[in-house]
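Let me give you the structure first, and then I'll get to my questions.
Of the protein chains in this complex, all but one are displayed in their positions.
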Amino acid sequence: MNATSMTVAGARLEWNPPDRGRVAMLSLIAAEAAIFTIFVVAYLFYVGKSLTGPTPKDVLSVPVLYTICLLSSSLTIHLAATSLRRGSILSFGLLWVATITLGAAFLYGTAIEWYRLIYNEGFTISTNLFGTTYYSLVGLHGFHVVVGLLSLSTVMVFTLLGSVRSEHAERIDVLSLYWHFVDVVWIVVFTVVYLIGR
Amino acid sequence: MSTDAIALPGTELASQPFVARLHDWVTTVDHKRLGILYITFSLLFLLIAGVEAMLIRIQLIRPHNDFVSPQVFNRLFTMHGTTMIFFVIMPVMFGFANYLIPLMIGARDMAFPRLNAFSFWMTAFGGLLLYFSLAGANGLYGAGNAPDVGWFAYAPLTSQTFSIGHSTDFWILALLVSGFGSIGTAVNIIATVLCMRCPGMTLAKMPLFAWLNLVMAGLVILAVSPLTAAQIMLLVDRYLGGHFFDTQAGGSAVIWMHFFWVFGHPEVYVLVIPAFAFASEIIPVFSRKPIFGYSVMVAATIAIGFISMSVWAHHMFTVGMSSAANNFFVISTMAIAVPTGIKIFNWLATMWGGKIEFKTPMLFCIAFLFQFLIAGLTGIMQGAAPFDWHLGNSYFVVAHFHYVIVGGILFTLFGAFYYWFPKMSGKMCSETLGKLHFWLFIIGFHLTFDFMHIPGLLGMPRRIYTYEPGRGWDTWNFIVTIGVFFQAAGILVFLGNLIWSYFRGEAAGSDPWDAWTLEWSTNSPPPAYNFASRPVVKSRRPLWDFKHPADPDWNYE
Partner (left out) sequence: MCFGGAALAFADPTQPSSPTNIFAPASTPAKSIFGLSLFVLAVTGAIFLVVFALLLYSIVRFRKKRNDDGREPPQVYGSNQVEMAWTIIPILIVVALFMATARVIALVQNTSPPGNAIAVTAIGHQFWWEYRYPQLGVVTANELHLPVSDPVHPTPTFITLLSADTDHSFWVPRLGGKTDLIPNHPNSMWIDPQETGVYLGQCAQYCGTQHAKMLLRVYVQSKHDFDLWLRQQRQHASVNDAVTQGQRIFETTACINCHTVSGTVANGRFGPDLTHLMSRDTIAAGAAPNTPENLRLWIRNPNTIKPGSLMPAMELDEQELDALTAYLETLR
């Protein structure tokens, strides 16, 4: 944070530029949002255009439980961040573990869903246009969940080592922006794939 | 402004062994050194891509020439375009932005120095990867080495069916890697400009250079990402059996075009807005007046940024879109001419009533005004879609965009080199060599790119390794090729000037041009910490206030 008061020719100057971590994370999120937008556009463009093969109705089942897991993890990470700001490292730690667990549960759900699609339905990325766009979009999102979980786990390690204190609340806030973004993307992907596209 | 923002006298480092100095440079996170690394890297690739251009033009000097085979020619134009855009212009602009923004806003470094280094090395690695294709891409049946699909790599030419081997993969990967570097730099620029300004420097008091690079960074964030997405899709098609652009499976070749140009058009504004930034700093100083209409310049640039995201399909007028779609892109393309024209008028108004000094940086910027005007007008011609049904994909387009990139961007870039070289090195460039460079280059530029419009108007398409005699193209192609040698001579004089001046140039002092922004308040070259104490500013031209205490800018702004 760069809040400074300086004296200039007798006047008092309040100087509070925004926090650079937050600005950087928001810029990164904008870039990622642009990438996801292109994949969503491709998905929507190709709805109904596959020449062969299964349609979404034929093979997709709506992942309600795992969606609830992922979206709840936004709540737990938010509570974790406020806990840390208050100084209660223990509840921060517990809520952080909960976030990671819920995120991992989501990934597990995606994994078993894909296992079923590939091995039971024979539906892969090369099956048809739907397959290509579905696996790419959901896969890109899943990749971002993985990256998020790796970052969260790194923080977990530091917490267990006792290095995380309430003065790091700002950094945790910035990281949770990324996690919230991943959740918002899932809301969009879920709507496009399981609601609109089916 | 505080007077002790001027740096403490520098202490000379004891001369270190070569390996230690090399190690310093390779591991640096100092924005000034990274800026110089970016600039040096881009000069190297400028030479390589320039040689590629010379080979192309020698092949086209007469019809049915056999200087190079069609396969080599197709690789040459692909590599020339890809190199110039991604490994010359973008890095050099990032380099100047990195070097100058912290100095201009009174900061010690960029917001994220390590991210800065990471981004540079990603870009460098991308460049190496692209050229590694020459050695590494033999693929199936030795099916070629360097990519030959054109810099916009239309589908389905890039599918495994039509691009066997790995040359296209090197194109994809090189750009993916350097794309991450670009996004990293853009994030860094945004965070630096928004968060690291010295006290008193509100956004309304920031140099236009910082504003314009902020807009450029925003465009990189929004534009490079679609390219990244499209390239991931292309990799999925090529290696995972995907069908994004597989027309046999119902996929669309046109959607690649949309995705590419959603990147490609804002990309050209990413290239040109920093050029506008150079002009906006240089023209006022050599006219001895402040920039005319600062707020309008900011607003116009932001408008250009927004509108540039809505014009992309003017590259696709011949693709068979509906008349409604064509009309939309005609309107948006012509609309962007309005804020662009406003900027030209504002630069003119800055010179009007001033006392113009024709030093080398100003010569290049005046030529920029003349040439960018023409380039903008030929752009409007192509914005009239039916006219573009002729002009598109012809040499008229090639002439137009080189007019912008060489006549506009490269000229201001040369101006920027001559203007800030003294700050970066502590030495003045030779004015004589500078003027020689200018005249050689401008003659060559006009010989090549003025006359290049004509074959386009006479029906010559682009990307052809040879052409038929009897179509009226021969003389013009000959003249176009001759101009290339003048430009090459100009570039050699330029490089010679940089090298000679570095060793033998006159000492520059901190403010050789009697300029007004913060970078001129510190030593040349600046010390590692930039400013001995944090500057505090009250107006857009802190050094004007310092030099004219009876009549400071903040009475008028």
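A and B are the chain letters, set down in written order, and residue numbers restart from 1 in every chain.
The definition used in the following text is that a contact is a pair of C-beta atoms (placed from the backbone, for glycine too) under 8 Å apart; a residue touches a chain by one contact, two chains touch by 3 or more.
Small disclaimer: the values here were computed from a predicted structure and weren't measured.
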Can you list the shown chains that the omitted chain is in contact with? B
Sort through B:154, B:439 or B:485 and give me the one touching the missing partner chain. B:154
From the listed residues B:276, B:292, B:411 or B:513, report the one that touches the chain absent from this view. B:292
Listed residues B:83, B:133, B:213 or B:326, member touching the removed chain: B:326
Have a look at B:108, B:390, B:435 or B:534 and name the one touching the chain we're not showing. B:390
Tell me where the left-out chain touches subunit B, residue by residue. 69-71, 74, 148, 150, 154, 156-157, 162, 247-248, 250-254, 287-290, 292-296, 318-320, 322-323, 326-327, 330-331, 334-335, 337-338, 341-342, 344-346, 348-349, 351-358, 366, 369-370, 373-374, 377-378, 380-381, 383-394, 450, 453-454, 457-468, 470-473, 548, 553, 556-557
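One rule holds in what follows: only the chains that are shown with their structure count from here on.
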Inter-chain centre distance, subunit A versus subunit B - centres from mean C-alpha coordinates, in Å: 34
Note which residues of subunit A are touching subunit B in the complex, please. 2, 4, 6, 8-9, 13, 15, 17-20, 23-24, 27-28, 30-32, 34-39, 42, 45-46, 49-51, 124-126, 128-129, 131-133, 136, 140
Which residues of subunit B touch subunit A in the complex? 111-112, 115, 183, 186-188, 190-192, 194-197, 199-200, 217, 221-226, 228-230, 232-233, 236-237, 240-244, 249-252, 255, 259, 262, 536, 538
